[in-house]
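Sharing a structure below in structure tokens format, with a few things to ask.
What you see is part of a larger complex, with each chain still in position.
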Amino acid sequence: MPSTVERRHSSPGSCAATSEAGAASLGRRYAAVRALSEQYCKPLEKEDFIPQVEEYASPPLWHLAHTSWFFEEMLLKPHLPQYQVFHPQFSYLFNSYYESIGERQARHRRGAITRPGVETVFAYRHAVDDAMQRLLDSGVAQDKQVAYLVELGLQHEQQHQELLLTDLKLAFYYNPMLPVYDQVYNEESLQGKSRQALAGRVNEAMAVTASGNVAGNILVAEGLYDIGFAGEGFCFDNEIAKHKVFLPGCELASQLVLNREYLEFIDDGAYQDHSLWLSEGWDWVQATNASAPLYWQQHNGQWKHFTLAGLALLDPALPVNHVNYFEASAFAAWRGMRLPTEFEWEAASGRLDWGQRWEWTQSAYAPYPGFKVSSGAAGEYNGKFMVNQMVLRGASITTSPGHSRPSYRNFFHPHLQWQSSGIRLAK
Amino acid sequence: MPSTVERRHSSPGSCAATSEAGAASLGRRYAAVRALSEQYCKPLEKEDFIPQVEEYASPPLWHLAHTSWFFEEMLLKPHLPQYQVFHPQFSYLFNSYYESIGERQARHRRGAITRPGVETVFAYRHAVDDAMQRLLDSGVAQDKQVAYLVELGLQHEQQHQELLLTDLKLAFYYNPMLPVYDQVYNEESLQGKSRQALAGRVNEAMAVTASGNVAGNILVAEGLYDIGFAGEGFCFDNEIAKHKVFLPGCELASQLVLNREYLEFIDDGAYQDHSLWLSEGWDWVQATNASAPLYWQQHNGQWKHFTLAGLALLDPALPVNHVNYFEASAFAAWRGMRLPTEFEWEAASGRLDWGQRWEWTQSAYAPYPGFKVSSGAAGEYNGKFMVNQMVLRGASITTSPGHSRPSYRNFFHPHLQWQSSGIRLAK
């Protein structure tokens, strides 16, 4: 399986970098983002930093180190005079997939890395942070390209923050003890005060109501729409350039599909009915004996699901989570509807209540008009993954604060369930 | 691997069927199409009808029987009174992937079918033909839905005619004897008189010139374009309905990429340069040790390629053939260009010289706006394959006469090379 998770970086394209925000502001932002990664690790024991339970998931240790490696490789080495690398082998060890930068640890063997251990990796982080502060305090960060790379590193780190949590959840799930990451950290309550306590994020309460009924649908009129990033600030290269897309008109459900609706789908025998599934989806159902979303378990007729706060009763009123594209597509077929395209989603996004789940679209991940692959390592960020993956739009409760926007394009292979992904219907 | 080849049938959607052409005309067409399948088998020995050398390829015997099964299952059983099935087990044996119709022979075990043998399968064909003529002579074929299904069966048979030739080529290639299918049957000379002799097709001579130079490019202006089938006659359900697509403006090469250009790509070390490839493409190169298109062999510094007329010198002036999407995409990257979208291709198609190779587009196979999956077996035709496959446009020298139009959407998985597929550049 190709690497599915480390690929969403941007090249310094035409979208505006943050230089005008000033070095001081960037420094504060740097500190806040970097701190959140470490805050996420507070509930962890040293042992928890190590396991890699699937090739597509990485250990927490690796996330912490790789995000630091990114700053060292892209900023400190080329732009900070007299910078001494923390350890000469880390360039090899914590490279994810950048062929241009050279050899690297085989992806499926990240779980063998116990040395450097947790303390050394934190020391690495702090050494990088110190050097980055020197760089930010110097005049170098006034350079637009440098400021862009700093912002890129922070966005990169935020992506890995979400992956850290989702990978950790998977690792804990493969442990029959079903450990609790944090009692107050329940993904479903992240909007509440515990999430605030943990991450400082303030989310508006989201009133969840039954989805899919026409009355509550959002209408998108026929016409030409501007798609792609167009504002100030940061975006990834796959979001640019802004371009026009003609939409024939559609309706999007104002609400995500809820667990209670998904239970009806299960109870209706959907996992046994080939007619609802894409051909490869049906192959997946049969090969894996799938019968419910990832993390769902039935105990004595009662549905539970595994969360970062442990095994919990499934709340029928919450949006379904951890479905893959095949399941999302089958659910839509069962309802006689479909998934939106990523363009329909973006056109409607201003009127959607989004941010709880990454939302599968029926759009395959492809370049926008005018997309150019940059030269050098930056060119390996997005373009080379543009085949066999589907776009997800929105953001999830696990997405880092400040790391979402309507033009954001997430993407995963259609069989993967371990991200916080849900369903919005369209017709 | 999911079935990649038997999926392009249509449901009786909104596109106009052929009823007005009259039963007599339809009968003549029926006879001509069915005859071509058998004509293709003239050079075959009985043994050649049997091998299945890859799961995605089928034996000639199976193609001949399955296309007859289609008429029996869709027309004769439901619409011809007192029809007696030729053999009660054939419904199971020659079903390709229609889950609705019931159990079927496992796809990878088609090569075990030696009984019914060649003579019985031809007898089956002729029994079906006789019954179909009775049906066509009766008033039943006046029914629009019935006429549509007859035409669908013929289109289906034409698709299998191309597959029969490409599957056969692969089987012969896996035989170190590199057998000759027919001395006069050279795919590259199909436009000439031998092709006429074999298939009755009349193709205009195609002047092949160097491709990719800006001077010869076709300009597609920015604007809204009508995409999808809109005329009279038959189309598949994946071509409808006509809808508008906004294109930002582009240039398409007037000519396909030639073997001589592809040799430069090889000689430039492209198969050793990760930077040109999609990530999954690079995985494919390394896993298969790919270094050239399928069927290419280098003997003493000279490039040859396997054809249905045997091993032949590679003609540098012909369009490259048997490349997969990964190779097409890498070639485009090497030239600093890209592949067209299927919409750009269709918009330009009136000015393109197409029909020699199926042309990879950068569009993933997805439903058009308003696409509906039909109920019953017909619903399994196209929709369920709309994930992880790329659209190819145009037609190839192996495509049956009368089986191509600008709105036709072919599709295959990006790693497959065995179809007659080439490259057209865009920017």
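For reference, chains read A and B in written order, and residue numbers begin at 1 within each chain.
The working rule: contacts are C-beta pairs under 8 Å (C-beta built on N, C-alpha and C of every residue); 3 or more make two chains touch, one makes a residue touch a chain.
Just so you know, these numbers come straight off a predicted model, no measurement behind them.
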**Study point:** Copy number across the full structure, from 2 displayed chains
**Key:** 4
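Methods note: only the chains that are shown with their structure count from here on.
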Check your understanding: If you fit chain A onto chain B using only Cα atoms, how far does it have to rotate, to the nearest 5°?
Key -> 180
Point to revise | Computed distance of Cα centres, chain B from chain A, in Å | key: 38
Revision key, fill the gap. Within their complex, chain A touches chain B through residues 2-3, 7, 97, 99-100, 224, 243-246, 248, 250, 274-275, 277-283, 325-326, 329, 333, 338, 362-364, 366-367, 369-370, 373, 379-380, 384-388, 390, 414
